[in-house]
Each structure stands twice: as structure tokens, then as C-alpha cells.
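Notes for the one structure printed next.
And then subunit A:
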Amino acid sequence: MLIVLGIYTVVTKKNLIKTVIGLSLIDYGVNLLIVSVGFNAGGSAPIFTFNEIKPDTFFVDPVPQALTLTSIVIGACVTAMTLSLVIKIKDKYGTIDADKVRRLNG
Partner candidate 1 sequence: MFKKIIEKSFEKSPWLFHINAGSCNACDIEFVATLTPRYDAERFGFKLTGTPRHADIIVVSGPVTEQSKDRVIRTIAQVPNPKVIVALGSCPASGNIFAGSYSVLHTLDYYVPVDVYVPGCSPKPEAIIDGLYKAVEILKNKRRDNK
Partner candidate 2 sequence: MMQHYPVLSIIILFLGAFLNALFGGKSSIVRNIITFLSTGTSFLLILLLIKPIMLEGKVISYWMGNWIPVSDWAIGIGLEVDQLSLFFALLVSFTVFLSGIYSFKYMENDDTLDKYYVLYLMLSGGVMGFVLSGDIFNMFVMIEIFTFAAVALTAFRNYIEGALEAAFKYIVIGSIGSSFILAGTTLLYAQLHTLNMAQIAALMHKNYTPITLFSLGLMFTGYAVKSFIVPCHAAAPDAYMTAPSSISMLFSGMVNKAGVYGMIRLLYMLFQSINLPSMQILIIILGTITMFIGVTMALIQNDFKRLLAFHSISQIGYVITGIGLSTALGITGGLYHALNHTLFKGLLFLCAGAVFYSVGTTDLNKLGGLAKKMPHTALIFLIGAFSISGLPPFNGFVSKWLIYQSAYEEGFVIVTIIALLVSVLTLASFIKVTQSVFFGQLSKECENAKEVPIGMRIPMWIMAFMCFITGILPQYVTKYLITPAVSATLNIGKYIDAMLKDGYAEKYFKETVPVPNINYKLAGYWRPEYYLILFIIILLAFTLTVLAGGIDVNRRSIVSKEIEDYKYDTFYSGEKSEYSQVGGADLFWGLKYDFRKYFNFMHSAHSGVVNDYTLWIISTAAIVIAYIFLLVP
Partner candidate 3 sequence: MLILKYLFYIFVFPGFLFCFFAGLILAGIDRKIVARMQKRIGPPILQPFYDFFKLMGKETIIPNSAAKRTFIAAPVAGLISLVTISLFIPIFKFSAFNAVADVIVIIYLLTIPAVSLIIGGSSSGSPYAGVGISREMVSIVSYELPLIIALLAVGKKAGMAVNDGMVTFSLSKIVEYQSLKGPMLFHWSMIPAFLAMLFVIPCEVGSLPFDIAEAEVEICEGPLVEYSGFPLGIYKLNYALKIFIFSSLFVTLFLSGNGTGIILFDAAIQYVLCIIVVILSVSLIRAVTARLRVEQMLKFYWTYPTALSILSLILVWLGL
């Protein structure tokens, strides 16, 4: 749902800041997807010291959680990058309306 919402904002909204928000929405949607993939019911958090592994304890799958960490970091950098670009565009083109910022076409 989040991903679809994000895509909607990126496609329709004219204001560049809104496109950036749309982008981060897509990213968070995908992150949630990753976390939810690793879930199996009833598992406890996969933190354990070395000696107390009991064969029957039932863990949530740790690998996707590691993936989400990196993906969140990447999402943050992308948003930071796009925002800095938007600021630059603002003072160069004087506007952040997508329709006006379109010198490169053809």
C-alpha cells in the first residue's frame, strides 16, 4: 500500500519536494516489505548470548532485518541527496515546479 501511495505522489505531484517525499514513501514501503518477509509467528527477537541457545527456542529470521538496516541507510542518503539537489535547483531556476524545470527536452 505504502509503495503504491509513494508511486502516486511521485507521478502526479508537480512540486519537487513532494516528489522527494513520494520517493521516501516508496523506500519505506519496501523496507516494511522486507521486515515482514522475515516474520514467522510466535518467534522472539533473535538476540541471544552464546551459552543460552536452547534447541527449542524459536527465532524470527534475522537475515531480512539485516537487509532492512542497510536499506534504511540507503533510503536516508537518497533523500538527503535529492533534497540538496532541490535546494540547488531552487536558487538556480528560481522555482521548484516540475513543469518549469524542463529545459532539457527533445
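If you want to know what made the cut, all candidates are chains of the complex that A comes from, given by their letters.
Simple rule for what comes next: contacts are C-beta pairs under 8 Å (C-beta built on N, C-alpha and C of every residue); 3 or more make two chains touch, one makes a residue touch a chain; residues count from 1.
This one's a predicted model, so the numbers in the text were calculated from it and none came from an experiment.
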| item | value |
| --- | --- |
| Complex partner of subunit A (touching, any copy) among 1, 2 or 3 | 2 |
| Residues of subunit A that touch candidate 2 when the two form their complex | 3, 7, 10-14, 16, 19, 23, 26-27, 30, 33-34, 37, 61, 63-64, 67, 70-71, 74, 77-78, 81-82, 85-86, 88-89, 92-93, 98-99, 101-106 |
